[in-house]
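Attaching a single structure in C-alpha cells format; questions to follow.
The complex appears here minus one protein chain, its other protein chains still in place.
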Amino acid sequence: MNILTMLWKNLWGGSRTMLFPARPAAGERFRGLVRFDPELCTGCAICKMRCTSRAIEFKTGKGEFYWSYDPGQCTFCGRCVEGCKSHALSQDEECPPVYTTIGELKKSYTVARKPPAPKPPAAVAGSTANPATGGAQ
Amino acid sequence: MNILITSLARLLIFPGLLFAVPAAWFFLWVERKAVARMQGRIGPPFMQPFYDFIKLVGKDTPQRTGASEMLMKAWPLIAVSAAAGAVGLLPVLPASGGFQGDLILLLALLEVPSMCIIAAGFSSRSIFGEIGSAREAVLSVSYNVVFLLAIISIAASQHTFRLDALAQLPASPLRWLGILAILVCLPAKLHLNPFSLPNAEQEIYSGPMTEYAGPELAMWELSHGLEWVAATGLVATLVAPQLTLWWVAALVFVALSFFIVLLLSVVASATARLQIDTTVRFYWQCTLIFAVLAVASALFMRFRA
Partner (left out) sequence: MKLWNRLMCYCRRRSPWLFHMNAGSCNGCDIEIIASLTPRYDAEQLGVRLEGSPRHADILCVTGPVTHNAVEAIKTVYGQVYGPKAVIAIGSCPATTNVFIDSRTLAGPLNLHIPVDVFVPGCPPRPDAIILGVAKAAEILAARGNKPATVASEPEVVGECSNCACREANPKEVQA
C-alpha cells in the first residue's frame, strides 16, 4: 500500500519539475568555466603544463605571449586554477554553453609581458638585472 | 436506407472514426500525463500524441528489399482498421437500428491488433522482432483465456450474443465478476506495466516494432490508441446503466472510459514489469479462478432460469 500513498501524495503535492528554460543554481564550489584575468597573468605557463586535456595553449613571443582556452576540450578538473601562482585563473559557477560548431567557444588572448616589479633597495647595489627580459620558455 | 445511414454514422462518426481517433490521442495523453503526475513530473503537453503522429507521418518511408515489403506495410493498416471497427461496433447508443454486430465479431476485431503485432515481428526478419513477437504471443495466450471466458460467460447468462443485450445487463454479481476479470486482463492487452513485456526497451530494442519507422509507426501508434478506446469502451458499456437519451449515454460512456484510463494509469505507475514466467503464472493460476467462477455462475443462472 505504500506505493499507492506515494502516488497519491505525488499527485496532489505538485510536481518537482523545473519548467523548461529554468535551470538549477550551481553550488558555490561548482567547477564551471575557467576565467582568465590578463592583468594578473605573468606568463609562467604552469597552467598549460598542468592541463590534463590540452585545453590551454600557450605560445611565447617577443615581449608578449598568446594564451587560449577551449571549453570544448576542457574537462573542468581545476588543476590549472590550483597551479596558478598569481591567481589569474578562477573557475566560476557557469556551465559551458551548448554550441554547434567545433572551436566556437575557444577564447584566446594576446598579453603583453609586464616588466618585473622593481627590486627593494637593499638588493639594488648587487644586481645587474636587465628589467625587460622576454624570458624564453 | 435508414439502416445504412445509421450504421454508417455509427461506424464513421460516433463511436466510429471521427470520435475514435481524437479519443485515442486524448486517452494516450491522459495515460502519459497521469503516470507523469504520479511520478512527480510534469509530463507532456496536451497535444503531444497529435504532434508525435504528424511528425512520424513526415519522416522518410523505409525501403525494404525482399518479399516482406508488402506484408510489413499491410500489418499496421490491418491493425488500425480492425481497432477502428471494434470501436465502431461498441453498443454505446441505445439500439437505434443499423448494423448491430455480434459479440463474436467484436471480440475478433479486438484480437486482430495483437495478431498483427505478432505477425509484424516475425515478418520483420530481425531477431529482436522474433523475440518480441514470441513474448507477445505468450502474453496473448495467457490473458485471452481469462478475457474470453469472462465475457462469454456474461453473454451466455443473457442467452444471446447480441451486443445491445450486453449493454442492457441486469445488475448481478456475475456481471461485476466478469467486469473485474476483464479489468485484470486490460493491462496485458494494452501493454502496460506490469505486463508490458513486448515493449521491453532495454532488453529487446522495442521488440516487434524494431524495424518500423515513419508513417507505418504512426499507424501502429494510432492502432495502440484505438485499442485503448475499444478496450476501455467495452468495459464502460458493460458498466454503464441503461439510458434513453442518446447524448447522456454518450457522455456517460466517455466519462466511464476516462475513469478506467485513470485506473489503468494508477496500476501502470504503481508496478514494475514482470517477467514472462510470472505473467503466465499470474494469468493461469490466479486469475483463472475469476473466469471459472464466472462460467460456473453463468451455468448456474442458466439452469435456474
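Order of writing sets the chain letters: A and B. Residues in each chain are counted from 1.
The rule we apply is simple: a residue touches a chain if its C-beta (ideal position, glycine included) is under 8 Å from a C-beta of that chain, and two chains touch if they have at least 3 such contacts.
Everything quoted here is computed from the prediction, not taken from an experiment.
Check A:I3, A:M18, A:M49 or A:A112 against the missing chain and you find that the one touching it is A:M18.
Among the residues B:S133, B:T210, B:T232 or B:S269, only B:T210 touches the chain that is left out of the figure. Where chain B meets the chain that is not shown, the touching residues are 32, 36, 39-45, 47-48, 50-52, 54-55, 58-60, 62, 128, 199, 201-202, 204-207, 209-214, 217.
For chain A, the residues touching the absent chain in the complete assembly are 15-20, 23-24, 26, 52-54, 70-76, 95-102, 105.
The definition used in the following text is that only the chains that are shown with their structure count from here on.
By the touch criterion given at the top, residues 3-4, 7, 10-11, 13, 15-17, 19 of chain A touch chain B in their complex.
The touching residues of chain B, counted against chain A in their complex, run 36-42, 266, 269-270.
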